[in-house]
Each structure stands twice: as C-alpha cells, then as structure tokens.
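Data block below; observations after.
Left out: one protein chain. Kept in place: all the others.
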Amino acid sequence: MIIHLNKSIDNDKAEALGRQYEAICMHDGARYVLITSSKVKELDANLKSLTEASFISDTDIQLASRQYNPDTRTIDLGVVTLGGQTANTIVITGPCSVESEEQIEQAATLCIELGVKVLRAGAYKPRTSPYTFQGLGLDGLKLLDKMRTKHGLKIITEVRDSTHIDEVIEYADIIQIGAKAMYDQGILRKCGKANKPVLIKRGFGSTLQEFVQSAEFVLSSGNPDVMLCERGIRTFETRTRFTLDLCGVAWLREHTNLPVILDPSHAMGYAYGVSDLARACVAMGVDGLLIETHPNPKAAKSDAEQQLNFEQFRALHKSLGVVAGAVGRHIV
Amino acid sequence: MIIHLNKSIDNDKAEALGRQYEAICMHDGARYVLITSSKVKELDANLKSLTEASFISDTDIQLASRQYNPDTRTIDLGVVTLGGQTANTIVITGPCSVESEEQIEQAATLCIELGVKVLRAGAYKPRTSPYTFQGLGLDGLKLLDKMRTKHGLKIITEVRDSTHIDEVIEYADIIQIGAKAMYDQGILRKCGKANKPVLIKRGFGSTLQEFVQSAEFVLSSGNPDVMLCERGIRTFETRTRFTLDLCGVAWLREHTNLPVILDPSHAMGYAYGVSDLARACVAMGVDGLLIETHPNPKAAKSDAEQQLNFEQFRALHKSLGVVAGAVGRHIV
Amino acid sequence: MIIHLNKSIDNDKAEALGRQYEAICMHDGARYVLITSSKVKELDANLKSLTEASFISDTDIQLASRQYNPDTRTIDLGVVTLGGQTANTIVITGPCSVESEEQIEQAATLCIELGVKVLRAGAYKPRTSPYTFQGLGLDGLKLLDKMRTKHGLKIITEVRDSTHIDEVIEYADIIQIGAKAMYDQGILRKCGKANKPVLIKRGFGSTLQEFVQSAEFVLSSGNPDVMLCERGIRTFETRTRFTLDLCGVAWLREHTNLPVILDPSHAMGYAYGVSDLARACVAMGVDGLLIETHPNPKAAKSDAEQQLNFEQFRALHKSLGVVAGAVGRHIV
Partner (left out) sequence: MIIHLNKSIDNDKAEALGRQYEAICMHDGARYVLITSSKVKELDANLKSLTEASFISDTDIQLASRQYNPDTRTIDLGVVTLGGQTANTIVITGPCSVESEEQIEQAATLCIELGVKVLRAGAYKPRTSPYTFQGLGLDGLKLLDKMRTKHGLKIITEVRDSTHIDEVIEYADIIQIGAKAMYDQGILRKCGKANKPVLIKRGFGSTLQEFVQSAEFVLSSGNPDVMLCERGIRTFETRTRFTLDLCGVAWLREHTNLPVILDPSHAMGYAYGVSDLARACVAMGVDGLLIETHPNPKAAKSDAEQQLNFEQFRALHKSLGVVAGAVGRHIV
C-alpha cells in the first residue's frame, strides 16, 4: 500500500512511522510517503488519522503502476524530454564498447551528423568469459566525458556491478543498469539516491513483474526518473541471440507509468534484422531506441555481429522518422 | 541436396532414381527433382550424368531456402497476390470460431465494409480441454462456404487433425495448419498434394528450423504455395499469452523464400496490445496479418479476451494503411 | 463438474442429459457419468434429483485429479500390473526405430535375457525433416508382432498421426501417443474408445495442465487406462537435447491419479547421462522407465547419440534393482 502522509508530518515522524509499520519511507517532492508490502490492504485508525490518501496495490508493482499514477512519467534528459505528454521517441546510438578515442570520436561525429543527442557505449563490459575483452573501465568513462564536453552529447553508459557504481553515476548523464545487473540491490539503491535518470535493462531471464519490481527499488529510494529497456529474453530459440518481447512491451505500457526504451540490437544479435525490428518498435509508439553502431563492425572487440555500420544506420535513421510520423510521433 | 534431373527424364525413371538414392522425387513444373538428405554433398558419376543442376544445402531447409531460390515465392490467392515483387501486406480477419450464421455474417459484413478479402474462422477448434466448446465442425465449414458464395470472400480455416483434412481442403481457399498440428505428417503430406495455398502456423514450442522443415514436407510433396505464420512462442513470461517472435520473423525473411504472415492476436492474448503489435508487424514489412475480431468479444465461445471488437478493428485497419505507406507497402 | 448419475438411468436418458447440460457422457463401469466444464460449480434441482454424487473441479483436470479419485490408477499390462497398491517400476526398452528383423530380434533377445517384459520401438517416426528415415510403417508393426508371438513380449509403439491410428491400436499392446501428437484429438478420441492402455508423452512445449488435459480426452471417452510419460521439455538450454522435468513429475504425482513413466533417453539426447538419470527417476519412485537401446547405436537410423548399447543397458538394469530396493520398490 502507498500511503501519502499529511504534509505537516516531518522527516523524523515519517521515518518513525516507517519503522513502526514496516514500510519504506520516502519523500515524493510534495509529502512523505510510506510504502508497505502490497499484502497490506487496510490502514489502522492511528495511521489513517495521519494520512492524506492511500492506494491499495494488487502486487508489489506500486509506484510504477498506472493504478497509482495513470500518466506516463516525464523524464527530462536535458537536451530533450521523454514520456508524459510528449510524443517523442529518442534514438540513442554508439558502439557496444568504448575501444579507443578514435573509435568513439567517429561515433560521436555520426551522432552530430544525424542530430542524435545521446551517445551510448560501455566501459565496464559484463562479459560472460574472463578471457575476452572486459572494457576500458575508468579510461573508457573519461573518453566518454571528452565526447560530452567536445560535442555537447549526453552520455549513457552501463554499470556492471556495484564496485564502480559511484564512477558511473559521476560520469554518465543516464545510468544504464545492465541486464545481468537488474537484480543488483547495491546498484539499485545507489541509483535511487542519485540525481540522474536511470535506464534499467530487463534481465533476459526475468519476468515482467520482476523487471518492474527492480524499478521499484530505485523509485522507492527517491529517484522518480526510471526508464525500462526491453532488450530480448532468452527462449528456446537460438537462431537469433535473444527474443525481443514486444508483447511484454505492450504489457508494460498498459500497466506501468514508466517510459519504455527498446534495444533491438542485443535482441537480434545480427545486424541484418536490426533495422526492421527498430521500425517495428517505433510503430508501436515506444519512447526510445538503443541501436548499436560501429565504424567497422567486423573489427569490434565485442558484439561484432550485431552492430550496424554507419551507412546502415544513416538509412535506418531516415526511415525511422517516416514511421514515427505515421503513428503521430517524433524522432528526437 | 536438391537435384534437377535432365528434362528428358520421365516419371518412371525419376521415381526409380529416387528409390535408388533414397531421395524424395517431385516435379517442380519444369522437371523432375530429387531431394536427398542435406548430408549428401556430392553426386556420383551416374547421377551427375542425368542431372541438369544440383544445389547443396546446409541443413534440411532446402526448397524453402534462399540459397536455393533467393526470391520470395509469389502466392496467388485469387483475389490478390502476395510475396514476390508485390509490396502487398494482406489483412485477414474474422472470429476465432464460427459460432452461428448470424455471427459469421456480421464478420463477413465487416470484411466487405473495409475491403478485407479473406475471412478467417475456425470450425475444428484444437482446444486443450475436452470440456469446452470444440467448434461446429462440418456445419461451421458450411457456414463459411455460404459467406464465400454470398460475399465473394476467400476463406481460411484451420485443420486440427488429419481425420477431417479432406473436408478442410474441400471447403477452404487457404488451408490453415494450426500450431498444435505443425508436425502432423498426415496433414502436411495431404496438403502437399492439394491444389490450394497452405498457411502453416508455428508450433509454440517449435524452433524456426523445425517450422520451416514442416513447410518442406508440403513443398517436397509438390505444393509450392506455402506461407509461414508466426503466432507467438511459449516462454517463461506468462503475463501475456505467448511471446511474438519478431526476431524469428527477421530470421525467416533473411533465410527463407516463403511469405510470412503474423498473428498478433494469439501472441498477445489480450485485446489491448493487438493493435500496437499489428502496426509493428506492418512496419517490419511482413506479407500479411491475421487479426481476430468478434461482434461481441465478451460473448465469444473461445479466445474471448483477445478478439477486437469491430470499432477497434476499424481504427486499426485505418492506421495500418498509413504505417504500410511509411515503409513502401500496401495493405490489401 | 463430474456428475455420477443414478444407476437406474439408462444410456438414452444419460445422453439426453449430456446434450441438455453441455456435458460429456460416459459410462465408468458402474454408472453413467456426465462431465461439464469445471466452470460449472452447482447442479440445478432437476439434475440434482437424478444424481448420486457430484464432484467440483478447480480446473479441467477432472477425472485424472486426486481430488476426484485419490488413488493412483492400477493398469494391468497383462504380464504385469502398475500403479495402485503395487510398488512396481516397469522397465521398458528397445530401439528408437524398428530397422530390420535382425535388429529387433536382437532387442527382443536382450529383453528376454534380463526379464524385461515390454519391448518398445517405433514404426511411424515423427521426424522433423522429410529427408531422413521415416520408419518402416506397417512393415515395422508386423515385425513387432512377430516378436510378440515368438518371445511373449508385450509391444509398445507410437502413433504419429491419426492416419494410421487404427493400425497401431491393432498391433500394439500399449498405444504410445508421441510428444508431437499430444494434442491430436483424432488420436486421443480413438484411444478413448480402444480397449488397450495408452501412454501419452508430454509435448516438449506443453504445460503440465495441458498434458493432463490431453489425458482427459482419453479418459472422458471411456478408456480409464492412461499413463503419463515425461520425456523432457524444451528450454533455453541446448547443451542437452531437452530438460527432464522432475519437478513436474513431483507435481503430477501430487495432483493426478495417473501412473507416471519417465523417458530419460529423449530428455538427455546423449547416452552418457541416461543411466544416471534413470537411477534418479527410480529413486523418485516412478511407475516406469522407457530406455532406448540399440545393438549398435552408431549405426542407428534415428537418435543414434542417445541409445545405450547392450552392455551399458545390462549394467544399468542391474543397478536399477538396487536403487528401487532402497526406496521400497521393485523393478519389473
């Protein structure tokens, strides 16, 4: 249950009530809010007298639920705004990994050429083998920072585990929580205290319920700016890398108030299908796309098969505008 | 291996060679063709001397492979043509089941109103429980026949098992092999001898490889007019009925020469997501859509939750034309 | 709901009531029984007056449910009895396919040597490719018949689709419905009228609920002798052929009254794991095992990798007796 305490209640009192009722206590900008397990369906008389409004939840999707707040959240990325009343679909691109200054400079230049406002690239790579390229780490973050300063781009980059969460919070404009880190409470709770938008990728073995509950960790820690990213789930089909779950996207849009970003590159795993899938996502009316591009995909140090080359991306980008227009949206 | 025999070779000789080389023998309109296991990679001298051309296959996707024939097959449905050089995307609609003459008449009228040329409805329902509505059977087929005669619509209807395959072949314009019957050789081989287009639905637990190999049963029996229908696969996610596999669709389009039809209704399982998914499919450039509609979904005897009402379908149909235009295609 | 009609009610009256209440009508040996959808929770006064007893069901698992009949069914296979109060675990073996008289004779001889009473082998093979060995068909059934006559073995063999169900019913002692045919109502309904035990293999993409509901088609057609066979489900893991679902077996044993047989050979797909898995199954206390053996696995025309050679099977068979003893059961 979500409980809006009376606005007169102060921090100490709110936290004491939180302890008393085994509830998380947060401030939502307007008042202190307690959130209990969704199993709680009634307030006792004492708490009722201190409460402005309360909201019963079916499940532990609470703050993210359209039952609680029917409007899609508006997320201000500085250069552009997503969700809410906008009809914006943001296109974010860049390589899987920062590999060198030359490579990331080429990626940044492509962004500038096409009006892409957010650059993506990983510095801490969550590889499944210890014997492959693990990312440039802090040096990678510094290269991304250089691109921000030089080109005025916003940066989204991934946190792999909580050992370097502080660095990522410092260097990123949007903090990306990777699919393999979706359950990492060390990361989620720190992001909840950060003052930057967070994009959570769905774990490839995670249910929609668990996915949104991960967002609840961030939201209930006080950060309202959470976006969900569907990037393919693991199924029995192995001819493609993963299976992009657009039925799941329809469910998320129906039931949650969080903007939804799609990553067709990781889902497909092969460049040949990415453009068709990207157009499909835009036709669904989603809030954004993450597309991997590389100046020379064959030479990429990670995910070589799925990255588009620049020519492919230019053609895709052009077509996305047309598809967006057909469904009343704008590519930003 | 696919072996094009010399055009001078007659039926008796071709069949004798088929037996000798453990190959399927068929006539493709131009010559007799032998098809062996894809493990065969070389012809012996004798067979070579009788052969016009031969085609090595990586897997037992042979006739359907773009390696063998790079062009998407053209399927003539009488009222309209799909695949090949057309940029047509056909929209097929109708209820899950034929329930009564009144109901199917309403569905047919909606088709006429919107210019939909093919009516879908099931007479033999592959229900998982014996204790629910099982379909009207032959009476249902006769009602569909009436709609064809009265309204000039083409009919697609499903065969559930091989006990009634002859009836379905007789009454349908397009024979639909249901997802649960995808492996049914009794059905597949009969469809291979039928003179009508066949639409095979992917089994929800079937790999893409198996799916296309089911088509190979039909193709190698002599019927070249096969369409594939993706309708959602079964995954760990149960908030939606199935998971529409658009990555798989991208794979099918890259690797096979068969037109691809999408069924978002069964994938989603809930009416609320069907329209967004349908637009996504059209933006991918697929050859067609199957959308379930019902004059009164709540009263439907099967799949009540996923059928669109007529108002919803009219709105969807209108928007599909716009999306199709954005990707250079036409809704037919 | 399952409704036991008064014993005085005759066939005509029972069938009339079935039509009136949209119920399946069967005779269970003692009286006529009506079975409605499980959504029906109450009898009207008229029907109540004609009823001896009635049983509400949670789901459309009705006749197979322990709620209805808590005791595991006893199945008499002629040479041996399973289920019920017996503590018997039957071991069934033989090759994947009947390939030749010599081969099946060797398999039969192995059975006789070890006291195995039921021989398994397929004549109609549900291959996923049309370009591989499809089984000997009726000739295969005749070879199995010869083994029965000559060696006194019982025969279990698979029906692939309903075009040859009559032949399989005629030649088999136990009718095996293959995993790919689990939903085939043409087969299920014919088996419901047959006078022989039926073993249904779980579809590799089928839920436990659907699996048992397939059995309900047979049971509600009047054949009470149904066994369930778990043979591996399809998951994201492809290092093994399928994933043997022993959690599912635990569920089946808790919730249904049908004997459960396990097929570790198809689940594993590789000979090396079959013996360990077979011992695991016996330690769970299941009612039987199907194990594939071949006199020369490398030369097998189907499933070459998963069949045990005779030496491996002899060692396994010996160990199974010891494991069965440890959990209070007997290998038969």
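Order as written gives the chain letters A, B and C; numbering starts at 1 within each chain.
Criterion: a residue touches a chain if its C-beta (ideal position, glycine included) is under 8 Å from a C-beta of that chain, and two chains touch if they have at least 3 such contacts.
This is a predicted model, so every value here is computed, not measured.
When the missing chain is restored to the complex, the residue among C:Pro126, C:Gly205, C:Pro224 or C:Pro295 that touches it is C:Gly205. Of the candidate positions B:Arg73, B:Lys117, B:Arg160 or B:Arg234, contact with the unshown chain belongs to B:Arg234. Set against the missing chain, the residues A:Glu15, A:Glu52 or A:Glu210 yield one that touches it, A:Glu210. Within the whole complex, the absent chain has one touching residue among C:Arg19, C:Arg239 or C:Lys298, and that is C:Arg239.
Considering the whole complex, the residue from A:Ile24, A:Leu77, A:Leu244 or A:Val323 that touches the absent chain is A:Ile24.
Contact between subunit A and the absent chain runs through residues 24, 35-38, 60, 62, 126, 128-132, 160-164, 180-181, 183-187, 203-206, 209-210, 213-214, 216-217, 220, 234. Subunit C residues in contact with the hidden partner, per the touch definition given at the top, are 205, 207-209, 232-233, 235-248, 250-251, 253-254, 267-269, 272-273, 276-277, 279-285, 319, 322-323, 325-327.
Take subunit B: the residues that touch the chain left off the picture are 205, 234-236, 238.
As a convention for this text, only the chains that are shown with their structure count from here on.
When every chain is reduced to the mean of its CA atoms, the largest separation from subunit B belongs to A. The mean-CA centres of subunit A and subunit B are about 37 angstrom from one another, to the nearest whole unit. Chain centres here are Cα averages; for subunit A and subunit C they lie 48 Å apart. With each centre defined as the average position of its C-alpha atoms, the distance from subunit B to subunit C rounds to 32 Å. Residue positions 205, 209 of subunit B are each in touch with at least two other chains.
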